[in-house]
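One protein chain is absent from this view; the other protein chains keep their places.
Take a look at chain A:
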Amino acid sequence: MIRFIFVQNRQGKTRLEKWYGSYGDQEKQKLKAEVHRTVASRDQKHQSNFVEFHNNRIVYRRYAGLFFCFCIDTNDNELAYLEAIHLFVEVLDAYHGNVCELDLVFNFYLVYAVLDEMILAGEIQETSRSVILSRLEHLNNLE
């Protein structure tokens, strides 16, 4: 299962954090800083997108200046989660229309809505872009 998800920029500012386990406030701050240090210092070209982190593994992918990091169990399929990150980004992109960091800043609550439609309880919930997008549209119409 997914333990937590971060979207962080290169300066280490966290634009999205989602926790699927129980963590204390201090622990959360520590983990965020630690993940950023671990991931940002890696060589994008010559290193894999996986890195051992405590007793779990981080699968991450960089899109422009943003790192999308999923922390998963060590026996999970890293390659599949890498694909899940891409799907998440694709959905964000379609939803915001060419997404950029500022979209995530100003519409952070919508980003959570996107995530909740795609991943729940640390498991992938829906894998169809069109289903997710039409659902989100419905939800926004309700407001």
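Everything below uses one rule, namely that a residue touches a chain if its C-beta (ideal position, glycine included) is under 8 Å from a C-beta of that chain, and two chains touch if they have at least 3 such contacts; residues count from 1.
Going forward, contacts and distances are computed from a predicted model.
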Which of "AP-1 complex subunit gamma", "26S proteasome complex subunit SEM1", "Ubiquinone biosynthesis monooxygenase COQ6, mitochondrial" or "Ribosomal RNA-processing protein 40" matches, in UniProt, the chain that is not displayed: "AP-1 complex subunit gamma"
Absent-chain interface as seen on chain A, which is shown: 14-17, 20, 22-25, 29, 32, 43, 46-52, 54-56, 74, 77-80, 82-84, 87, 105-106, 108-109, 112-113, 116, 120-121, 123-128, 130-131, 135, 138-139, 142-143
